[in-house]
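Apart from one protein chain that is not included, each protein chain of the complex appears where it belongs.
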Amino acid sequence: MDSTGIVIGFWVLSAITVVSSLLVLVARNLMHALAFLVLAFLGMAGLFITLSADFVAVAQVLIYAGSISVLMVFAVMLTPLASRDNGNSLYVLPGVVAGLGIASLVAFVAVDTEWAERTGAALAESDFASTVGEVGRLLLGRYVLAFEVASVLLLIGLLGAIVLVQERRRAATQSPDEAADTGARDGGAL
Amino acid sequence: MASHAFEVDQTGTGSAEPFVLNIGPQHPSTHGVFRLRVVMDGEIIRDLDMIVGYLHRSMEKLAEERTYTQNIPFTDRADYLAAMTGNLGLALAVERMTGVESPDRAEYLRVIFSELQRIASHAMANGTLVSDAGAWQTPLLYMFREREKILDLFEMTCGARLTTNYMRIGGVAFEPPAEFWPALQELLDELPERTDEYAQLLVDNEIFLARTRNVGIISAEDAINASLTGPALRGSGVPWDLRKAEPYCGYENFDFDIPVGKVGDVYDRFMVRMEEVKQSVHIIRQAVEQIPPGPHKNDIPLALRPEPGEIYSRIESPRGEIGFYLVSDGTPAPYRFHLRSPALINLSLLRELGEGASLPDAVVTLGSIDIVLGEIDR
Amino acid sequence: MNLPGGDEVTVTLAHYLVVSGLVFGIGTTIALSKRNAIAVLMGIELMLNAVNLTLLAFSRFSSAFPAGEEPLSGHAFVVFVLTVAAAEAAIALAMAVLLYRRRETVDLDRVNLMRW
Amino acid sequence: MSEQPLQAPIRRPATPMLRQIEDRPGLKEMALGVPFGLKVIGAIMGLGALVLMAAVGYLVVDGRLDGQWYDVRDLGHAVAGLRDWLDGEGVDHRLTWLITGALGGLAIMSIVGGWLLIGSWVERRVIAKFQIRMGPNRTGLFGLLQPIADAVKLMTKEIIIPRGADRFLYYIPPVLVFVPAMLGWAPIPWAPNMAYMDINVGVLYVVAISSIGVLAIFLAGWSSNNHYSLLGAMRTVAMMISYEIPISLALLSVVLLTQSMQLSEIVAFQGHYHVWMIAIIPFAAFAFLFASTAEINRSPNDIGEAESEIVAGFYTEYSGMKAGLFMAVELAHAILVGALMATFFLGGYTLFGLEEWVPGYLILAAKIGAVYFLFVWLRGTLPRFRLDQLMGFAWKFLIPLGIIQAFIVAIEASVFVRVDAPAFITLGAFAVVNLASTVVMVRFWADRLGYAPAQHATKPELTNALGGLKAAQRLRS
Partner (left out) sequence: MLAQPVAEALERALPGMVVSSNDEWVEVAPDRVEEALRWLHDSEEFDAAQLSNLTAVDRYDHFEVVYHLQSLDLNHQIAVKALVHEHDDPVIPSAYPVYKGALLQEREVYDLMGIRFLNHPDLRRLLLWEGFPGHPLRKDWMGMVGDHTSGLAGFPYEDKDAPIRPINADNLVPGIGPGGQGH
């Protein structure tokens, strides 16, 4: 694989990613924002491919575009009154300032620093090698502790989500008074 | 039972706001211009309201301007899937009112044709029910095969397939042609094995059982109290059939049984209809064997003038008790003409059945009650 | 790759870092300025994505690995980030739904119960 | 029965429609009616085909064909030949890369397009046969031009955009929904060297691509501003994310055993050991097939567009060619699943050595056709499940059993790698073990769930009694 495709791909995909991210910010409709967010995720997956990270790119599509966006879709659907609103809060100005600051800081550092980079043949060496086996070996070898912790984290996340959302079922089986009490108490906890 | 293993409790899943869904008047599973206004919470129906009348033709008012004979075609158009029994109901009511007799041969022909009509109507009802359960029309078209042959027999005899206008006051309109009898025999010979074929296709099918068993249960008490009749009542286990309770046209001479369901669910109503088809074949066989020669019609005056008075006469149509309440004031036209519509009255429990059911269950339940909008709206 | 003028064009680590910085900045802005809890979550997801891009870019381009270090460690980190993101999205969205049920809103400006 | 009707029949005789159908001339009569000249031409063509086959057989046995560009058993050779020729001519290799890539893409698109045309005709005709109907038979020979007529009809229809629809999102889904249906074809090997993009994470790629379709369907349902659409979309989304897990678990079993995520490797494994995965892991094959029907909205799991309940589901509000695209993508998905099923479980392009002689892509196409026929058959036969039954089936049945199956296969895979026994012994033992474990698992789990198959359906009771509530109570007791 020569670098022509990589160069064109990088520019096109990064344009898609950045522009769609901006549109997520600008869109007034939350569903539109979600559509652009998915586009940004897909562009990001493409950028991963230009980095010869095939496994991660596919995982990105699977997890972000396939699962997290669907979760968001469900969340939007379950909150109908708010579903069409992507309005800004009181903190727009600080937000924009912080975003610009971070972006310019990172950009400055990225451009200004002399990175110890691999180029040319050294870079081409790692072009589209199969990364799956290597990543798997790393996950189950060097980072096995982190891997286990991550799986525990996922389990906790799963249980937490179920516990959070199932609260209403219990309230529904109680008497109306009790349910009202529970609602008030839980609401207070928020 | 067969189906509860994979079912999920859906109460409490729909946390979105309830919304109103209009099912119909143009909808694949409302069997006509029937409209359900449904308040849904996710997939669960919270409230349900039926809106009918899109096919209302003011039949009862129009009937007050026509002689009794002229009113017979209205009954074709009321229950257009069972025109023969509609005709017969009115003809019998007028005969009972005026004392007109019909010849013996006509009585047997009436039995043969109304039982043929029952088979055709049940085939349609069960076929559309399975279609509502999602079986992409294959069973429907299988059952249409038999219905088609029966309609061919009707066409042979009276020239019409749907709106037959065949039963007349004092007899039947026409004598069946010579080629009718062999064709009928052929049909009777193949019908039992066809019904077994459907049973093989549907009754042994796990998906069909999972969709229909324990769905839309009507208890016997409710069924009686809500004036349900026909297969809807028998599906709930009540052995009530006007052909036995008030025999007309010589039904007391035939040997047949009443099929009754056990649970009162959609499946039972389906199976009761399947079994009634077999019983109807049995009745027709007996009638064909016993039919006497003779005239098929007695002459009656052009305009019958019954004595002032009233009558409520009913027979067992495929959908239940079709009754005619006629009030005469001595003129050639009825003073009051009321058709007791079994399809409409069978819907009395629809709201209670629908509340808390999921949308697919409600659709199947509606299909199992077997409505005909021509009769509901009149 | 050569442009028509003859200049050579390549993509370097700095390019990826700049893109990553831009996306991270946009994500920060979204997370800070949006009123809707779900929109805030979108911003956070974008930030995580930007970090992923950085990790992968370093993993591919950096030659400064000490002996024994695996160049593909970046990929492994990304896998962890994906895991965390998935768990986080599940919990956060469940919280948003719960918030809506209790308060009839997901407007974070109006959820001010944790204020002192 | 009476001897003589008393009145002469005056009605016209019946014209039973079914008899008209039965009286149509059959194929035999049509063949007899062929003119002599055509018969001669046909005979010459048949002879020529025989000669050609003999020549090809000679070349194959001789081994002279292997790797040549004109080796039609594997069109990958032809593409390689093209690439070599272009390189030899001094064409920039980037251009070569672009040309061959475009050719491959074009090939896939034409295959899918051709299947769409033929497949919709096949589906309609086959279902018509199931339903004792004729099916389309007026447009062209045997109605073969019917799909084209349909397309023309759909394209000339008015495009209606419902009021209140989100116009921006309303336009995207009909196109977006086709993306996974097309991209999914990329890693599928049609012959040993004939895959468009033989990526080494092919299995993961397929799963990831299929998850994009969810969004298209959801956007379609949401943007239509119609409750039927929304219900259909929510049902479909819930189904698809539920059934992705059984699919992943089923594929995990395959990957564990074949030690590769590359689709060509999976096929090569099956070809090498002359065994189909469906024989080794039947449960995974069943889970994959069932979950795929749910994933692509085919009967009996087509609850997302359940006609009798929610009209047309998520594309209720689409009209004209937009609706046509949704219907077409259903078919495209069906054949894609057929291809995946064939690749993962039915040996792909291999057929017990026949692929040495017959082009592999034809074998694969035949397998796709077989799976597609199965889909059509299911559609013509089975009623539809209910949403909660399907969700319960996924979460309570397929997922737990899929996990157990994956564990068993993992043990077998490590045995397979370590034990130095003839493959047919180990694989045969695995097949037996998996079959037995599947039976045990299913029985045990079904018992645990309280599920008993209703083998003997209750029949209504026949009674001669008559009565109301009391009679009913008597009958019941």
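Going in written order, the chains are labelled A, B, C and D, and every chain counts its residues from 1.
In this section, a residue touches a chain if its C-beta (ideal position, glycine included) is under 8 Å from a C-beta of that chain, and two chains touch if they have at least 3 such contacts.
Bear in mind the structure is a predicted one, so any value in this text is a computation, not a measurement.
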{"item": "Displayed chains contacting the withheld chain", "value": "B, D"}
{"item": "Which of B:104, B:148, B:222 or B:355 contacts the chain that the document leaves out", "value": "B:222"}
{"item": "Contacting the left-out chain in the complete assembly, out of B:46, B:161, B:285 or B:338", "value": "B:338"}
{"item": "Of B:74, B:174, B:240 or B:270, the residue in touch with the unshown chain", "value": "B:240"}
{"item": "Chain not shown, touching residues in subunit B", "value": "52-53, 56, 58, 60-62, 64-67, 222, 224-228, 238, 240, 245-246, 301-303, 310, 312, 314, 321, 323, 325, 327, 329, 331-333, 335-336, 338, 340, 344-345, 347-349, 377-378"}
{"item": "Positions on subunit D contacted by the hidden chain, ascending", "value": "466-471"}
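As a working rule, only the chains that are shown with their structure count from here on.
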{"item": "Rounded Å distance, subunit C centre to subunit D centre (Cα mean)", "value": "38"}
{"item": "CA centroid of subunit A to CA centroid of subunit D, Å", "value": "33"}
{"item": "Touching two or more other chains - residues of subunit D", "value": "none"}
{"item": "Per-residue overlap in subunit A, given as positions that touch at least 2 other chains", "value": "2, 4, 55, 59, 67, 74, 77-78, 168"}
{"item": "Complex contacts: residues of subunit D adjacent to subunit A", "value": "93-94, 97, 166, 168-169, 172, 199-201, 204-205, 207-209, 211-212, 214-215, 218-219, 222-223, 234, 237, 241, 244, 261"}
{"item": "Interface residues, subunit C side, partner subunit A - complex", "value": "1, 9-36, 38-39, 41-43, 45-46, 49, 52-53, 56-57, 59-64, 70-73, 75-76, 78-80, 82-91, 93-109, 111, 113"}
{"item": "Subunit D-touching residues of subunit A, taken from the complex the two chains share", "value": "2, 4-5, 29, 31-32, 35, 38, 42, 54-55, 58-59, 61-62, 65-67, 69-70, 73-74, 77, 130, 132"}
